[in-house]
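Missing here is one protein chain; the remaining ones are kept as they sit in the complex.
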Amino acid sequence: MPERQRHGASIGQPLTRRDGHAKITGAARYSADFRPEGLAHAVMAVSAVARGRVTHLDVAAAEAHPGVIAVMTPENAPKLAKSPDLKDNPFAFRLDLLQNDGVRYANQPIAVVVAETLEAATEGAALLAPRYESEAVSVALGAGEVFSPETIGAGSATDEGSGDIAAGMAAAETRIEATYDTAAQYHNALEPHSSVAEWDGDRLTLHTPTQALWIAKGRLAGLFGIPPENIHVVCHYLGGGFGSKGFVTAPQILGIMAAKLIGRPVKLVTRREQMFGPVGHRAATRQTLKLGATRDGTLTALDHHTLTLTSQHDDFVEPSGILSRHLYAAGAIATTHAVSRADIGTPIFMRAPGEASGSVAVESALDELALELDLDPLEIRLRNYAEVEPISHRPFSSKALRECYAQGAERFGWASRPRQPRQMRDADGLLVGWGLGTATYPAGMMQGEARATLRADGTGLIETAAQDMGQGAWTVLAQIGADGLGLPIDRIELRIGDSNLPNGGLAGGSTGTATSGTAVDNAAKGAIAALAELAVNDRASPLYGAGNAGVTAADGRLARRDDPARSESFGEILARAGRTSVEAKGQGQGDPAAQKTYAMHAHGAVYAEVKVDPDLGQIRVTRLVGAFAAGRIINPHLVRSQYYGGMIWGVSLALHEHAVLDPRSGRVMNGNLAEYHIPVNADVPSMEAILVEEHDPHVNPLGIKGVGEIGITGTAGAIANAVWHATGVRVRDIPITLDRLLG
Amino acid sequence: MSFSITLTVNGAARSIVLEDARVTLLDLLRERLDLTGAKKGCDRGQCGACTVLIDGVRVNACLALAVSHDGASITTIEGLAEGDALHPVQAAFLEYDGFQCGFCTPGQILSAVGLIQEGQTGGDPERVREGMSGNLCRCGAYAGITQAVLAAHTAITGPDVLPGRQLAEDAA
Partner (left out) sequence: MKAFDYIRATSVAEAVEAAARPGAAYLAAGTNLVDLMKGGISRPDTLVDITRLPGLDRIERGADGATRIGALVRNAALAHDVSIARRYPALAEALLSGASGQLRNAATTAGNVLQRTRCQYFYDTASACNKRDPGAGCAALGGVTRSHAVLGWSEHCIATHPSDFCVPLAALDATVEIEGPGGARSVPLEAFHRLPGDTPERETILEPGDLVVAVTLPPEAEHFAGHSRYLKVRERTSYAFAVVSAAVGLRMDGDRIGEARIALGSVALKPWRAREAERLLAGAAPTPETFARAAEAALADARPSGDNAYKIELARRIVVRALTLAAAGTPERVPALPASPFAASPFAPLTPSAGAPAHA
């Protein structure tokens, strides 16, 4: 594919991953790969019941097991400086850290066994044989008292809309109402939550996977009552996060507490089955869509109501309705959320929180309406194309969604799609269906900081406590730094993944590259300005008198803008000034004025082909084409991988992931990777991602929108719609399972 | 009760005293031999992140008791490259971006080496996808993985194989 959007010597180039060599040779060290001297191993015991309290642990049996050093229970667990239930900032989730004997959900940590070997710690934990006083549990959607939460997601309004829904519905010539269920999903990054903790007095060195080093540092400082600067968190490589490592979780902190208890370094690695509870999940939802439209398909009303679950003890609410505030124009829009409490671990952000679960419902509903109106799914989407953001009426900072629809349709061959379902078969008689979904995700920014240093040896150093969880920060931040410093990328040293570096914000919410990238760009420009300051004030420099605005940096040299022949290497400037380096800091954050004026979102269109066995119901996605517009693309090679990854998550949402809880016990019955299905290689036969050109002058100076989450949105709905198109059966229980298609 | 075993690990003979028969090959490598390339994703044979070669054959190290493999030759990701020269599978994973976070990557690469060695795919993308399905990738790098394995297959066995189906991305 010809690579488009080449914006600089490094930016826009399809470079391979700079961290790739370390990852393909095994040299990349993830948190659990560290083994400080004197390391002991810790294993958690977790609760079998979902509500009640622990009445007995056979600590003696565990302690008697050869190699066991200590058993940490509420009796002896280090007391914390702050209650782990204190919500002193919006991102502080309540944590179960052995401060009492209560049980609030199944798989909650109830003890930690520390031993000389992993084998001994594991068996020690098994020997605890807990007894409980258990209470009746409630884990089903809507089983508890339903209420309207204060906020949803990360502090968004619970209900929002515009226009008069009742009037919109009354004015409609066609109406549909449908209810869609989406299942509880668990992040299941392949790297389990872990910590390798080492105390030195009141100083802590910690290897732990985190998407936000400084947030982790701050949280831990509060809990342990020590200054944040006493905590050194290192996370150069992160084995997937998807939101579950955005905020430090209980198992990670229990490892630190265990190290404190025994006065030795401790490694605690969560077992896979223990990841179904204490480290977050995407809550199940039940979404009711009421759509009204005129005969030509123009929406007169879009009413999107979400019912979801949260835990008994905390308040995260899956914001499934948010995307209906941004996506389709409609005469009137209502988005509302309600929630009930259940005896489950607290749900948290999971890749495209809200948008993922909301998108599959909205895209399905729109196709149900299109069927009533005998309209092509693409046509009804174009008919309701939002020229401005629907509720706020703000213009979009950029929106190339029309081009996404068109380029995707062309590539996919959408035009030959029969309107009616069950019209296509392949040569083997398998039913074939085609579906479409619109992708959308906000282009947000967090706050971050970076430092750029130009060194006399002609190299540049970029530093920020950002993380690479696979999205490519190791590469793209170097690309941005290289162009900002006017250096070839092989002369850029990048340092990330260490909390001693400037605050890099959060690798989440599709904001990482925009935020850290802006900070790096600003820092680099600051360093160049400082260098230029030296040169233009130096009579010996060919740049003398050029003024800051009058020089450009490229290939390790500063040159006069008006006369590029007059130039000088960075090293020469620094040497003459007697300096070994110049450095500058830069900030990355959104421009409040622009954010007030413009609606900022990435968009896309996903076309899916599925095949379904007409008798046996088994489904396979055979083709996915996604076309996405997300502003400036720093590295098309890696961005394509992000889109693919998101699209596979869409396959997973539509057809696979489904945590099954026994309603009697509240236990997750498929809490393992054999039966909690995520797609395998053979589930993903053919994919294509089209990078649609989009220039955005408002989101940030580099024009970057995030790409990490948008791929899920659109895809799941496209697949659900394709399954309908193949079979004529509309399944509203997501994931779609074969038993629904047996007829 | 302790057990003395010998293993050849990445070409080097190792005499190992196991203090405990419970030690899996994976935990032996990771916690005792400082070979942390093989990863523990599930510890139950359900993800493939721990894949290593035992006597040239790909297996899940998490379900193999070390004591039972006395005398075996083990290849881990750390022993795959010949000095600075990457194994063709490693090089292909880099070129085709067959990974994101990298956690499953050592297992994916060893699995691909084993798969090619098994000689059952004939360079057919569908057989490669099936053959690589024992290695979960939560980031969703499967498209790149398949391309990488196909490319490495050609590099190792020569182009004299069944013509692979052109992948969509190549044509894009």
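Letters A and B mark the chains as written, and numbering starts fresh at 1 in each.
Note that in this section contacts are C-beta pairs under 8 Å (C-beta built on N, C-alpha and C of every residue); 3 or more make two chains touch, one makes a residue touch a chain.
Keep in mind it's a predicted model, so treat the numbers as computed, not measured.
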**Message:** Given that one chain is not shown, which residue among A:A60, A:L86, A:A166 or A:L738 touches it?
**Reply:** A:L738
**Message:** So one chain is hidden, and I want to know which residue out of A:A140, A:A338 or A:M424 touches that hidden chain in the complete assembly.
**Reply:** A:M424
**Prompt:** So which of A:D19, A:D96, A:E123 or A:D314 would be touching the chain we can't see?
**Reply:** A:E123
**Prompt:** Any idea which of B:N60, B:T75, B:Q100 or B:T146 touches the chain not displayed?
**Reply:** B:N60
**Asked** Tell me, which residues in subunit A touch the chain that this view leaves out?
**Response** 48-49, 66, 119, 122-123, 126, 416, 418, 423-432, 611, 613-618, 620, 622, 655-656, 660-662, 664-665, 667, 669-670, 672, 674-675, 677, 679-683, 685, 737-739, 742
**Request:** Using the touch rule from the top, list residues of subunit B that touch the missing partner.
**Result:** 1, 3, 20-22, 24, 43-45, 48, 51, 57-60, 63-65, 67-68, 70, 111, 114-115, 118, 120, 124, 126-127, 129-135, 165
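Here, only the chains that are shown with their structure count from here on.
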**Request:** Report the residues of subunit B in contact with subunit A in the complex, numbered from low to high.
**Result:** 19-20, 22-23, 27, 30-31, 34-44, 46-47, 49, 76-78, 80-81, 86, 90, 93-95, 97, 99-106, 109, 125-126, 128-130, 132-146, 167-169, 172
**Message:** So in the complex, the part of subunit A that touches subunit B is made up of which residues?
**Reply:** 1, 16-17, 19-30, 32-33, 35, 41, 117-120, 123, 188-192, 237-240, 242, 269, 271-272, 411, 468-472, 623, 625, 637-638, 640-642, 644-649, 672-674, 678-690
